[in-house]
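Please find one structure pasted underneath; my questions will follow.
All protein chains but one are shown at their positions in the complex.
Letters A, B and C mark the chains as written, and numbering starts fresh at 1 in each.
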Amino acid sequence: MKKKLRLGMVGGGQGAFIGAVHRLSARMDDKYEFLAGCLSSTPEKAELSAKELGLDLTRSYPDYKTMAEQESQRDDGVEVVSIVTPNHMHAGPAIEFLNKGIHVICDKPMTATMDDANELMRAIKSSKAHFFLTHNYSGYPVIREMRSLVKNGELGNLRIVKGAYLQGWLGSKEEDSGSNKQAEWRTDPKRSGAAGAVGDIGSHTMHLLEFVTGLKCKSVAADLTTFVEGRKLDDDASIMIRMTENVKGNLSISQIATGQENNFTISIYGEKGALHWAQENPNYARFSRVGKADQIITRGGAIQNENSYAPIRIPPGHPEGYLEGFAQIYSDAADIILNHKNKNELLELLPGGDSGMQIMKFINASVKSSNNNSIWTDLSSI
Amino acid sequence: MKKKLRLGMVGGGQGAFIGAVHRLSARMDDKYEFLAGCLSSTPEKAELSAKELGLDLTRSYPDYKTMAEQESQRDDGVEVVSIVTPNHMHAGPAIEFLNKGIHVICDKPMTATMDDANELMRAIKSSKAHFFLTHNYSGYPVIREMRSLVKNGELGNLRIVKGAYLQGWLGSKEEDSGSNKQAEWRTDPKRSGAAGAVGDIGSHTMHLLEFVTGLKCKSVAADLTTFVEGRKLDDDASIMIRMTENVKGNLSISQIATGQENNFTISIYGEKGALHWAQENPNYARFSRVGKADQIITRGGAIQNENSYAPIRIPPGHPEGYLEGFAQIYSDAADIILNHKNKNELLELLPGGDSGMQIMKFINASVKSSNNNSIWTDLSSI
Amino acid sequence: MKKKLRLGMVGGGQGAFIGAVHRLSARMDDKYEFLAGCLSSTPEKAELSAKELGLDLTRSYPDYKTMAEQESQRDDGVEVVSIVTPNHMHAGPAIEFLNKGIHVICDKPMTATMDDANELMRAIKSSKAHFFLTHNYSGYPVIREMRSLVKNGELGNLRIVKGAYLQGWLGSKEEDSGSNKQAEWRTDPKRSGAAGAVGDIGSHTMHLLEFVTGLKCKSVAADLTTFVEGRKLDDDASIMIRMTENVKGNLSISQIATGQENNFTISIYGEKGALHWAQENPNYARFSRVGKADQIITRGGAIQNENSYAPIRIPPGHPEGYLEGFAQIYSDAADIILNHKNKNELLELLPGGDSGMQIMKFINASVKSSNNNSIWTDLSSI
Partner (left out) sequence: MKKKLRLGMVGGGQGAFIGAVHRLSARMDDKYEFLAGCLSSTPEKAELSAKELGLDLTRSYPDYKTMAEQESQRDDGVEVVSIVTPNHMHAGPAIEFLNKGIHVICDKPMTATMDDANELMRAIKSSKAHFFLTHNYSGYPVIREMRSLVKNGELGNLRIVKGAYLQGWLGSKEEDSGSNKQAEWRTDPKRSGAAGAVGDIGSHTMHLLEFVTGLKCKSVAADLTTFVEGRKLDDDASIMIRMTENVKGNLSISQIATGQENNFTISIYGEKGALHWAQENPNYARFSRVGKADQIITRGGAIQNENSYAPIRIPPGHPEGYLEGFAQIYSDAADIILNHKNKNELLELLPGGDSGMQIMKFINASVKSSNNNSIWTDLSSI
């Protein structure tokens, strides 16, 4: 009988969007059993949520320290914990579970502050357990295919990368509506960290560009703006970027782009070819090559090669979406933890501590640049 | 603690595409527990598959009769059974389980023959249990929104409906490759029934048009063709249709449409408005109204209304796909079985025996028309 | 100095849409000089229009017979005449000018009736002058490229062709508005002929399919409908078709398709490949090949080959539209008349009398089939 990993969760109680996404993603490929949780910082709410989700109530904990303590002593204790709290509450539980040798799957960005990030990084390095970040867009099969094409040299030397992540949901002062908890904490520097839009979705954008290209961002010149009056963090940003290998480019990040739902696009240009992808129709990419007609890459279609590690649950033309991409992170994490034969290749694909630190530096360098009249700011200075 | 339905499965063993889709769909919204199965007609393979899927082996059965017999006697026996066998193997197990009062979720089309369909229909009528067909495309939220818009009169009196379901996977003699079981049975009249492409995907097309419009197909003039030499069933069809309420239209059905993956589109035209949808990018529809600019309907977006029963797992712009639509059928079936407050509305949405009979008549009228030089053939003549 | 052809026009006076299109198309590539006309059947209106267009008023004629008579006697008389009147007024002037040895460029369809068509065909055969029909969509460069790809065998043996031409402008009784002359004559059997939508836009659809594939339509099974009460001709049609070489397919033709502007699309499927084109974005086509990623053909782009006779006025990415495609017919007609080196190849491309007769038979066979309960009706029976 196949082995399922025992899963716990910190955060993700009633009304939390991302907690439900994590649980659904863990169920998708049937590699996890959800068994324990500390689902809210309010103990009553934690218990209510646990009941609703059908947890054994003896394994619903009032705080993550108790949970780590008690679960680590059980023979059937959780092997993996998902951390789905606001950013400022990532480091605490992550360190606690890692120290107990329990694997952690954590929401991005890694932490709210660089201090927390550094402390967490030390815990990651000294733990035998794995630490994964749910940069979920890197789980889309077509994105992995693009990564594989770049790696195989199909684009030649890279020249330009561009990313745009445009949403409109914070176009007015949503955080004052009293009914949008996500808007509240995402616009609160204490819970989110130094950046708003750049931290929330700029982080995804830079991660995906680095994931697909294998490059690293070295320097940024950023112009962060708060368009909605009274808001405490940026809700829009233009960022010019310089990557390793002399690649350049720019990012457009916005949460006040009226009418946009989750319009996240990337383009990669090399000497020989180019690739374009749009999250809102994620089963396709456009592949250009010098002197040839553009091609349409489809999920599971003609170009797809095995080494892209882009597993196909259903045939081409049957669209997979956001949840399937998210679930891929969970699926791969399970395969790594369970020593799947492709463990090493999968480890290269899944974002962990190094990747988390790089994105933290990107976020903080962007804020620093913007505060200094947009001067070029190296990530190494953070 | 929330109640999960105990689920069994007939068919869907190793290598079966659609069985895995059903199981994943049942898991998606966490309303089912998969506990028993008769996963293959070959007993050894059934047991192997059961092992692989982590079933309690005492509940892996060598044949569906034994399974129905024994499960119905257990206190913790399955409450719902999924039937995911080829068409000719639908009626037998469906009748057996219905007779034991166990709910059935069955793959479409209902059966291979009209005789089987009639017999199954009698069992459905005399059973207290529910019978549902997985016309999964009716689970897409945007499709349900379109149905709601039509019902609310936004298109005025309807005039024309058009459907096209175009695939290319049977463009050569795939059934002789020795490695494509689905191609084998789908092109075999004994297992599939009187029609090939029309039975497999024409059935989806007509169901979806009827689902969205509330109309019924009355008559067809069809031209079915077998383009691949030696194949025993149609692999392409043009069908002119006449619906209730004087609505007319046509269908294009093909499994030899080179390059097409799963290109299923519908258009509905009324006096006041029109709607267009394409399965390969299913989170959007185009909504035309006389004298106004076309609008883009998005899943969960501005137009969405509660009465469309198009639940939103994730926010607009985060694409849901084929599996989420499929899972909606499972989710709604659970809510009906568990007497959810919207039970009656959901019963209208889920395809059952009546809908199954109508589609069986559509399939067989199309074959009859084509055999009679494409003369108009009433479904009531079947 | 380069030679310009002296051009006259019959019809196309004030307020006539298509006359202006012909004149602009003739000007586009600077191969014609517009010098004479009989611009309206109302002499005063003819003169007023001539004045407005800057014609020498001595060459503005009250009727086409006088014009043919006098122009043919001038040394500097017109060499080519454009006929842009309603269908029932094509044959008369066309025959008159052809008999005088003056080339004719005529709007489609060829005539209103088969009798007129036969008579005109005799005049075409006995004249030394050329007769061209403005099936303008065959002038789009990407359409010509598609024809070239089919001819070169890139699609293998063809199997299916599909065409849809969908407009919404006749969704209500526009012909009674008093302000839409085109709606008036197009819905009037005396001026339009036996068919409405099928004659106006069905004709374009069938011509384009034959043009791109080199096949001929042999038989039709048609369902023509008049949805708008009181209208005298069809405003919608579904047509199943059988072509030479055992190719099959279907057409959707409508002028009551709410919200559609000029949505004309064709698809061609062969054993090895397929091509798709949409008139509303005409600089692109999609090219599928078995086992390969789909390619995007662009006007003037990577695939374009010289033998497609798809001249490029401006570089790829600078969209050419309807007028440029229309002008291509004028440009090619001039090159033929002036004995351009590619004269023979261009003659194959430009629709003339044979093509006109074929489309007349297609229109009339469709009407005949529809009147006979949609039975298959051979074009040879017309």
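Just so we're on the same page, a contact is a pair of C-beta atoms (placed from the backbone, for glycine too) under 8 Å apart; a residue touches a chain by one contact, two chains touch by 3 or more.
Keep in mind the model is a prediction, meaning the values are calculated, not measured.
Taking every chain of the complex into account, the omitted one touches A, B, C.
The hidden chain makes contact, of the residues A:S72, A:T113, A:N250 or A:N342, with A:N250.
The chain omitted from view is touched by exactly one of A:D236, A:E280 or A:D332, namely A:D236. Residue in contact with the omitted chain (choice from C:T244, C:N262, C:N307 or C:N372): C:N262.
By the touch rule set out above, subunit C reaches the unshown chain at residues 1-2, 4, 17, 20-21, 23-24, 27-30, 51-54, 167, 169, 260-263, 279-283, 298, 301, 313-324. Across the interface with the omitted chain, subunit B contributes residues 286-287, 291-298, 301-303. Although one chain is hidden here, its contacts on subunit A can still be listed: residues 155, 159-160, 162, 168, 171-172, 221, 223, 225, 227, 236, 238, 240, 248-250, 252, 254, 256-260, 267, 269-274, 286, 288-290, 294, 373-376.
Note that in this section only the chains that are shown with their structure count from here on.
Rounded to whole angstrom units, the spacing between the C-alpha centres of subunit A and subunit C is 55.
With centres defined as mean CA coordinates, subunit B is found 35 Å away from subunit A. Shown for subunit C are the residues in touch with two or more other chains, namely 286, 294.
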